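For this depiction, one protein chain was excluded, whereas all remaining protein chains were kept in their positions.
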Amino acid sequence: MKSYDIVVIGGGPAGMAAALAAHKNQVKNILIIERDLELGGILNQCIHNGFGLHHFKKELTGPEYSNLVTLELQKTNIEIMTDSMVLKLDHDNDNKTVYAINGKLGLMKIKAKAIILAMGCRERTRGAIRIHGARPAGVYTAGTAQRLINIDGYMPGKKVVILGSGDIGLIMARRMTLEGAKVEAVLEIMPYSNGLTRNIVQCLNDFSIPLMLSHTVTKIHGKERVEGVSITKVDMNLCPIKTTEQFIPCDTVLLSVGLIPENEISRACGIMIDRKTAGPIVGELRQTSKEGIFSCGNVLHVHDLVDFVSEEGYLAGFGAAQYIHNNLNPDFTHTTIPGDGINTVVPQKINAKNITDNIKLFMRVKKVYTNCAINAYIGDKLIAHKKENKFLPAEMVSLTIKKEDLFNNTNAEILIKIEQI
Amino acid sequence: MKTLINMTCICCPLGCDLEIDKSGTEFIVTGNKCLRGKKYAIEEITLPKRIVTSTVKITGGRHPVIPVKTSAAIPKEKIFTIMDILANVEITAPINVGDVVVKNIADTGVDIVATGA
Partner (left out) sequence: MYDITIIGAGVVGCAIARELARYNLKICLIEKNEDVGAEVTKANSGIVHGGYAEKPGSVKAKFSSKGNSMYKQLNAELNFGFAQTGSFVIGFDEKDALKINELFVYGQKNGVPNLQIVDGDFVRDKEPNLNKDINVALYCPTAGITSPYEFAIALAENAIQNGVELKLNSKVTTIQKSHDHFIITTNHGYSTLTTKIVINSAGLYTDEIAKMVGLDEFTIKPRQGQYLLFDKDQGDLINSVIFQVPTAISKGILVTKTYHGNLLIGPDATPAPEKDYLDTSSKNISEIIEAAKKSFPNFDLQKVISAFAGNRAAATTEDFIIEESKVSGFINVAGIESPGLTAAPAIATYVSEIVATIKQIKLSPKTNFNPYRKAYHAIASMQQQALNNLIKQDAKYGCVVCRCETVSEGEICDALHRNIPINSLDAIKRRTRAGMGRCQGGFCTPKIMEIIHNELQIPKEEITKKGGKSLFAFGRTK
């Protein structure tokens, strides 16, 4: 049975960053297990621009970002096992086992002192949001269509309706158009778009693609291949207004309706999951509820910018290294509580002893807030705040708390909430 | 009478709301938080430019296509011309990130470079 100090599950940007950080912190034997043929994860199919502005101070495409990180990896002795799937984890305190499988070595049991979960996420499906009607070919989630086009070189369709105006939906509207398809409309159930304004300009306005806010797809038509969709306007409660129903002929429906962290392995191992983020409950160095197992990237909580994914990967890698060197204080001194207007906060727990200068909390707000501040309190004391013109659910926000503000308080709860300025 | 144009800057995720006064001989840009925004606003009115990212066919590679991009922004009106040219490009492995795949595409002075290997 092979044995490593750290096994990283997932060789996308989160896993690669975690492995690099662990290596930089004197961990000797590190293995990355990746299910695809190459490293890079979802970046390989994100051929558009906009990555790396923070992390590399350059504007890069997904593959270029992945390439730079892979080059760093190649300078180390970190082992990489591609085309391999992790099936299960066993956690028995000191003994952690990763069960992985590939065609060359069969089913393997790999021992690890620490494990870093970086499996990314999957897309929410038509079935999960219950769009009714027929079940023809031509209904794709945006990521699957993106893979078909950008990796396999095939067009998923010619006349498209896209549901979901988050960045993935917008990017795909442009990609399909560039490849000669006609995107009839991008529908968005909310009264505002979730995507970056620059994407609305570059992906929709540039090509005169209509953005229909407060609309959704209520039925898919077509026996063998999609023939069209019924769409309706929705009311304040997001319920379809039947009298507004109209039919748009098309042969393809792309769904960009949400990402779900892929934690089936984590759940099966008994790791505690936060119901709101759908990812593990973690501490300041991304340690999960199972000792020696860490988590980072989209599997922990869905990110918008890969730069933050890399930052989080470094945290988890550092945390795993500290654990291996017996420098990680277990238990927790503080808990973060999402208050008014705050949907999710990561990390959910903090051990102040493991922090050197300060700690960054990452959160998402529940709806659009203008002229507000995000405030963090311990008891009555305000310990950190952030003011912006606008807070959007689609943009993860970070809030920095100084270490001394944690130690100065014995109260264990940090309440984070939105307040009007 | 003032001729005012509103637009959102797309240079970075801040997305400043810009206002351009076209009435005089020189364009006056307000609302930008940095100089890139000013440059973008003027360009967007006079000659809008975009970076184009796409894929081209490759033989002998791991996958049938590799990702490419324009090495700089090109005039927006040439986007589909460039896409048509790329449709007929076929390259052979090995290719490295940054290799020029097509020089001076559509007479823009800009190259098409590989972004994947």
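Note that the chains take the letters A and B in the order they are written out, and that residue 1 is the start of every chain.
What we mean here is this: a contact is a pair of C-beta atoms (placed from the backbone, for glycine too) under 8 Å apart; a residue touches a chain by one contact, two chains touch by 3 or more.
For clarity, every value in this text was computed on a predicted model and none was experimentally measured.
Colleague: Among A:L60, A:A114, A:I151 or A:L285, which one is in touch with the chain left out?
Modeller: Of these options, the touching residue for the absent chain is A:I151.
Colleague: Could you tell me which of A:K28, A:H132 or A:K390 touches the chain that is not displayed?
Modeller: The one listed residue touching the chain not shown is A:H132.
Colleague: In the full complex, which residues of chain A touch the absent chain?
Modeller: These residues of chain A touch the chain that is not shown: 35, 83, 85, 87, 101-107, 109, 122-123, 125-128, 130, 132-138, 141, 143-144, 147-149, 151-158, 178-180, 218-219, 223-225, 251, 264.
Colleague: Since one chain isn't shown, list which residues of chain B touch it in the complete complex.
Modeller: 54-55, 57, 64-65, 83-84, 86-87
Throughout what follows, only the chains that are shown with their structure count from here on.
Colleague: Which residues of chain A touch chain B in their complex?
Modeller: Residue list for chain A touching chain B: 37-38, 44, 47-49, 53, 60-64, 67, 149-153, 178-180, 196-198, 200-202, 206, 305, 395.
Colleague: In the complex formed with chain A, which residues of chain B make contact?
Modeller: 7-13, 15, 50-55, 57, 62-65, 67, 69, 76, 79-80, 83, 97, 115-117
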